[in-house]
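Every protein chain of the complex appears in place save one, which is left out.
Just so it is clear, A and B label the chains in written order, and each chain counts residues from 1 on its own.
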Amino acid sequence: MASGATAFLGSASERLLPLSLPFRFFAAAVVFHMAAWVVLALGANDLPDYAGGGGPVLAAIHLLTLGVFTMSAMGASLQLLPVATLQGFAAPRLIAGIWWLFNLGSLILALGMYFFWHRAMAAGGTLAGLAILLYLWLLLGNLRRGGALVAVVAHGWLAVAALLGLLAVGLALIVTQEYGIFADAQRSAVSHMLVAAYGFMGLLAFGFSYVLVPMFALTQVPGQKWALASLGIGAIGLVIGLFGAWFGMDLCAAIGGCVGLLAAMIHLGLMVQALRERMRKRLGPAFILIRLAWGLLPLSLLAGIAWALDLLGARGGVIFSLSLLAWLLTFLLAILQRIVPFLASMHAAIAIKHRPPTVTALTAQMPLNIHMYCHCASLLLLGVGIIWSQTLIIVVAALIGLVGAGAFAWFFLAAVRRYLAAVVSA
Amino acid sequence: MAAELTAPHWQASDGKHIDVRDLPPPEPMLQILALLETVETGDIIVHHHREPIYLYPELAERGWNHEVMEDALAEGGEFRLRIWRGSR
Partner (left out) sequence: MYLDSKIAQLLHDEHQRTVDLMNRLEEAVTGRQTKTAPANDDAATTALLADMNAELQATTGHHFNFEEDNIFPALTAIGDVAIPYILRQEHDLLRNLSEYLLPVVEKARANGFTAESWAEFCELALELVERQISHIQKEEMGLLPTLSGLFEDDRDGELVMLYAEAS
């Protein structure tokens, strides 16, 4: 390994973090991904008619939203945000500390949800919340410096606001289980979900799309004006939708969904245009999932609008939630399968002078193919199982999802193994 | 067919030297391979401005070995490689 070459990583003006930092977040996400499917299988019976409250379904949702989405978002944003703001994070120990806290908190929270242990939920929520606050503090410090990609930074700011909001409501929801803070806990939970999915995760997904898609497709960064318009309209839609959800005003919630749909279509229009103008012709298999995610985004909003207008029947909420989580999970896993080997190859180029491994050499494609088929099949079967209230179909879907998650873990481990083997043999 | 040997090269006590630092691609590799054709015994010392990693398989194919004598590239210096035929 090149001596001294890694010494400059992690300094204040250095935009490249040591590989172990983002990768530990991705590793944890991979494990939580498998755990979410296992827990969902255990809660299959409760899923079709789930209307809130503790138990395996809530645990599975949070294993996914915290353990997979937020965990990956933290790891990715800590490495990608410096690309937009042109300023690194000079706090590797703090980042490692955040990782430990967040893992512990998410695990305890999920256990508490599964077994209806309110104290565990409170403890886990506090730890995870503390990790999130520390992460927010890091993020704010970086965002304050602005940067060349104004739209990305703006998305970051609003995502931070959303994260604060969902953290507050989430902790209050835990407390309300014992002390009844909210008059209608279910409406509060829906609001929490909307802010988490469309607010925090959605805005991060939109913002980082403006960096990642151009990078992988080698195309122009979409026009900042339209990206900001999408952001502004989306934020308005989210606020209207939240207002409607919180106060039980269904028409208002539906209008929020429609405004959000407009924002989504602008965003997707920018993405489609970017791909049309791309320099790189072959995009690779990850873009199959990215395009699928782009289809699931408006579908989730339509499902939300339909649910608000009571067009989806008794299971409308579950169907909407599934579409929402499907969009985010599909997008996230597509992005991860590109940035994991890409980051590893960048670090290999620092550590190895002799022909460092290429991205292809670090990518185990077969497990990714297995994952893609299992992922699509599991989502489809979940939808069918929910609509027809068939526990067995949901269990099968969860098991297929687990196989897919296992395949994804195999891909991740292969990337790490291949990277380490290349470094050791150099 | 080997390229014509035009790069600066000279005989010294430790072997035949060739300096390819000022040559544009693909001349460095072509010149080194051209010199190999003219040397039966003894060492060849290559003065280069980067490590010629794609040269190594070519050397192995032709029955030549190599070792890095000096890598001063990080300090703005040269990369020096010793090549010899067969085993030591």
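To be clear about the criterion, a residue touches a chain if its C-beta (ideal position, glycine included) is under 8 Å from a C-beta of that chain, and two chains touch if they have at least 3 such contacts.
A quick note: this is a predicted structure, and the numbers were derived from the prediction, not measured.
Every shown chain that the unseen chain touches in the whole complex is listed here: A, B.
Which of A:F23, A:F69, A:F216 or A:W246 touches the hidden chain is settled by the complete complex: it is A:F216. If you put the hidden chain back, the residue from A:V359, A:I387 or A:V416 that touches it is A:V359. Of the candidate positions A:R15, A:H118, A:R187 or A:R291, contact with the hidden chain is made by A:R15. Residues touching the missing chain, restricted to chain A, are 5, 8-9, 11-16, 83, 86, 148-149, 211, 214-216, 218, 220-221, 279-282, 342, 345-346, 349-350, 353, 355-356, 358-360 (touch as defined at the top).
The chain not shown here touches chain B at positions 24-26, 28-30, 50-55, 58.
Just so we're on the same page, only the chains that are shown with their structure count from here on.
Contact residues on chain A toward chain B in their complex (touch as defined above): 353-355. Only residues 51, 53 of chain B touch chain A when the two sit together in their complex.
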